[in-house]
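One protein chain is absent from this view; the other protein chains keep their places.
We call the chains A, B and C, going by the order they appear; numbering starts again at 1 in every chain.
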Amino acid sequence: MEILNQWAFIGIFFVLAPILPAVPIILAGVISPKKPNAIKQSTYECGVETVGDTWVQFKMQYYLYGLIFLIFDVEMVFLFPWALAYKQLDFAAFLAGLLFIFLLSDALVYAWRKKVLEWV
Amino acid sequence: MNFGEGLTPEAIAFGLFTLLTLGGAFGVVTTRNLVRGAIWLIVSLFGIAGFFVLLSAPFLASVQVLVYIGAIGILFSFAVMLTRGMTNLKERFNSQWWLAALAAVIAFMLLMVGVIIPVFGNTGAPVSDQVQTTVDLGVALVSGNQYVLPFEVASLLLTAAMIGAIVIAREDD
Amino acid sequence: MQCDNIINTLAPCLVQSGWNGDLANFISIFLGVVLVATFPLLVTIGLIWFERKFAARIQDRMGPNRVGPFGLLQPFADVIKLLGKENITPAGADKVIYNIAPPLMVMSVLLIWAVIPLTPIHVGMDLEIGALYFVSVASFGTLAVIFASWSSNNKYALLGAFRVVAQLISYEIPLAFALLVPVLLAGSMSLVDITNAQAGMWFVFMAPLSALLFFVSSQAETGRGPFDLLEAESELVAGFNIEYSGMKFALFFAGEFMHVFTNGVLMAVLFTGGYIGIGGIENSIPLLGLVFLLLKAFVWYLLALLVRNALPRVRIDQLMNFNWKFLVPVSIVNLVMMAFLFKVVQELGLAPAPGLENDFVANIPQTLVLFAGNVVLGLLILSVVRQNFRRERLEESAKSAIVPVGAGD
Partner (left out) sequence: MGVPLWMYLTVAAALFSIGMYGVLARRNAVAVLMGIELMLNAVNLNLIAFWRYQTPFNMSGQAFAAFVLVVAAAEVAVGLAIIIAVYRNRQSVEVEDVDMLKG
């Protein structure tokens, strides 16, 4: 029950946090003039008509960065508990953590060698 | 806190998270627009994070938000944007969709019969209110007699996945 | 029961005056949330004025000086103007997602304040997982960028968003690695515990490199200069928020302003002792704790502003290289070194004895060892960087000797 009381605060915060900034938007929606026309609503493109689909194909580069990020993000799942308990653990814990980080750094080194980190 | 007969805040939160999780899941499997699908997926997984909080596993809830919403959701969005023509799928389902629906219903039935009926109606509280904390998780992860091997293997798996994905996805060669 | 402290004792007071216990509890929590959530919003309004004034001084301008004394009322005038501006939703936009994105951006920053210990007795909520919590909620900001760009159906927006998202997710890694160090030193993820662990010695002295890494990557997370590719006007015509106007556009900016200050607060909490002042005075007068916290946060905020205004913008390839080839490896090595030294300190008995953790003198040996380790690592990194640059310069000059001027680009 204690934990729920704690998280009730966070829960209400999660509900309220988007509402607070939404208030000025709604207020502006009430106050501000509404005179839409086709030119105004057209997609902004430095004055020229938009050519083709918005879905131009993007570079693979972005996906690869996302990929490396995902792997490191998941690594955090293990490193945070490790760091948390580190104070009360013995030297073996350091070695375990070291091996864990070392194995993952391998992946980074590989990506580096294969020039994935090169922005082209 | 107790606002009425049986309607505890926990029950309200549970209902809300159920709505998020199942509603989001429903959106994922039915939407024609896969960017929206990714958003529905995020909604659904956020609901799961809520369940984790209710089940006194705040660490996993936080990690759920970090990994699924912060990383996997973004990766899905990237993938959808990298491959064109996913915003207006003409045919959502394949020709055997009704078979799939049948299989899903049967799976649900089997799960109900096999797993849930034995504990159905058992309103018993958890065995203990003493819950292990994240510190204990950290200790367990590096203790020689517990999870130190899976801990390292997880790292190896992540490395392998990353290298594999890079090899597959790289444009040249 | 005394009814003096609003947040902590409102519920019992309401019950005393005959309210339903649960309703009273709910109302007290709700009021707490409102207080904690509106505070950063109010601070932001002041900060917008300050930042404009500050930037103007650096650029040898006056800054806002028409509305009110010293232009102090300028932000309010802006708000009124923005309220009267027409909201243009581009045709072909996904309306729901288009409207969700700006509040989501502000929300991602606002949520961080829920776990920040404001004074020794006032904290929104002391979560067991506070440190991880604020990294998690920050990912909503990335999501907001994707939502905004995708829903506005504009090529520039999408292109800008891809760059921004690549930047945001990249710099989250050194941020998290730097964050692991205070967690490791304090042995807790709760921000209250991290603050209290610094009663004897601030972490910035034990782990200056981590503080620096955290500062740099959080600067990049806000999309502030020199990492302001988020709004590289000259190249991307403002990036992901190009199709936004009026109040919705302003909210993206309010979110950014708030994020910078929030980062200052986080720096204060994680590395410079949060609400801890001189001689434990904040324990007897809790509100002084808030003053100390805001003062420290303000110093970090000033530093961030200086960096923003003094340094030129980097190119996207430099930005990514700086992160992946410098910050990430350095932060990993830094974490390993800190973990190693911390264990060595413990094994050698240099750590403060139990019960003396809050004593300044007892912390000195430990701090000296850790600080020395940081200095050595820092020098090592500098020498490696210098060697690399020398090699690159040689390569460059070799290249330019062959290629005539104007031939390549």
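To be clear about the criterion, contacts are C-beta pairs under 8 Å (C-beta built on N, C-alpha and C of every residue); 3 or more make two chains touch, one makes a residue touch a chain.
Bear in mind the structure is a predicted one, so any value in this text is a computation, not a measurement.
J.: Which displayed chains does the hidden chain touch?
T.: So, taking every chain into account, the missing one touches A, B.
J.: Go through subunit B and note every residue touching the omitted chain.
T.: Counting over the whole complex, subunit B touches the hidden chain at residues 6, 8, 10-11, 14, 18, 21-22, 25-26, 28-29, 34, 37-38, 41, 44-45, 48, 51-52, 54-57, 59-60, 63-64, 67-68, 71-72, 75-76, 78-80, 82-83, 86, 89, 91-94, 96-97, 99-101, 103-105, 107-108, 111-112, 115-116, 119-132, 136-137, 140-141, 146-147, 150, 154, 157-158, 160-162, 164-166, 168-169, 171.
J.: Identify the residues of subunit A touching the omitted chain, counting contacts across the whole complex.
T.: On the subunit A side, contact with the omitted chain comes from 60, 63, 67, 70-71, 73-74, 77-78.
Here, only the chains that are shown with their structure count from here on.
J.: Taking chains as nodes and touches as edges, what kind of graph is this: line, ring, star, complete or other?
T.: The chain contacts form a complete graph, every chain touching every other.
J.: Between B-C and A-B, name the chain pair that shares the greater number of C-beta pairs in contact.
T.: By number of C-beta pairs in contact, A-B is the larger.
J.: Distance between subunit B and subunit C based on Cα centroids, please, to the nearest Å.
T.: 29
J.: Would you mind listing the residues of subunit A that make contact with two or more other chains?
T.: Touching at least two other chains: 5, 7-8, 58, 62, 66, 68-69, 73, 76, 80, 83-86, 88, 93, 97, 101.
J.: Residue numbers in subunit B touching 2 or more other chains?
T.: Residues 1, 58-59, 63, 66, 70-71, 74, 78, 81, 134-135 of subunit B touch two or more partner chains.
J.: Show me the residue ranges of subunit B that touch subunit C in the complex, using the header's touch definition.
T.: 1-3, 35-36, 39, 42, 58-59, 62-63, 65-66, 69-71, 73-74, 77-78, 81, 133-135
J.: Show which residues of subunit C lie in contact with subunit B when the two form their complex.
T.: 21-23, 25-26, 94, 97, 127-129, 132-133, 135-140, 142-143, 146-147, 150, 158, 162, 165, 169, 172, 187, 189
J.: Where on subunit C is subunit A touching in the complex?
T.: Contact set of subunit C toward subunit A: 25-26, 29-30, 32-34, 36-38, 41, 79, 82-92, 99-100, 102-104, 106-107, 110-111, 114, 124-127, 131-132, 135, 153-156, 158-159, 162, 165-166, 169-170, 172-173, 176, 180-181, 183-184, 187-189, 237, 242-243, 246-248, 250-251, 254-255, 316-317, 320-321, 324-325, 328-329, 332, 335-336, 339-340, 342-343, 346-347.
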